[in-house]
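The other protein chains are all here in position, but one chain of the complex has been omitted.
This part shows subunit A:
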């Protein structure tokens, strides 16, 4: 038996919105420690790693480990049926074919439940090595989203280069080129609004704008985004999800061809 109760149902709605562009379907692995999801997009360029800790839920019970294969589009449809202040309860039996979503209005006067069929999904678990990233950039998530949107008008790919002075985002294409430089914030009053750079070594990497734009769908989840980069390894884009967990996106860089 699995049961998880979340007073702020809107969190899960935002989470779904943040992953449904990249993934059509995925498996939620539920265990004692919480709900996890790890999946690559179809083209195997990016990976979503979602973690919702059990202690972040208002009530959490998971007797046996459970893998729920879910069509994320359908689940998002269900989540959209909830009002923002509704309380959500997810329920599933062990080895069930379906999962139940129950929404209660705060005054308990309206209760709606939705049962959704589960799917069979091939799962590939990737081992992500622990990496000491040579540059870690913390910045306001809204700013990052804006930069990705603006630069994607100029080219398919974006160069992110991080130096001591700051971080530079650039793109070039048929129209011309674009550069956006952000310097470290000197006086940090609120961490969420600051640009903070922790750098061991300067890094420059190229990424496809398309994926970055999909990642920024997670912007409503958190005011701050953390970008971690090292030479020749995938970029990590992380958003905290309140007190309950985090969502990490991994993106393979573009590489120069060696045999052409």
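Observations, loosely collected:
Everything below uses one rule, namely that a contact is a pair of C-beta atoms (placed from the backbone, for glycine too) under 8 Å apart; a residue touches a chain by one contact, two chains touch by 3 or more; residues count from 1.
Definition applied: contacts and distances are computed from a predicted model.
For the chain of the complex excluded from view, the name given in UniProt is "Flap endonuclease 1" [choices: "Flap endonuclease 1", "Pyruvate dehydrogenase E1 component subunit alpha", "Origin recognition complex subunit 4" or "Electron transfer flavoprotein subunit beta"].
In the complete complex, the residue from A:8, A:112, A:184 or A:206 that touches the missing chain is A:206. Per the touch definition above, the residue from A:100, A:121, A:180 or A:195 contacting the chain not shown is A:121. Residues of subunit A in touch with the missing chain: 40, 42-47, 67, 69, 97, 117-129, 157, 206, 208, 233-234, 250-257, 259-260.
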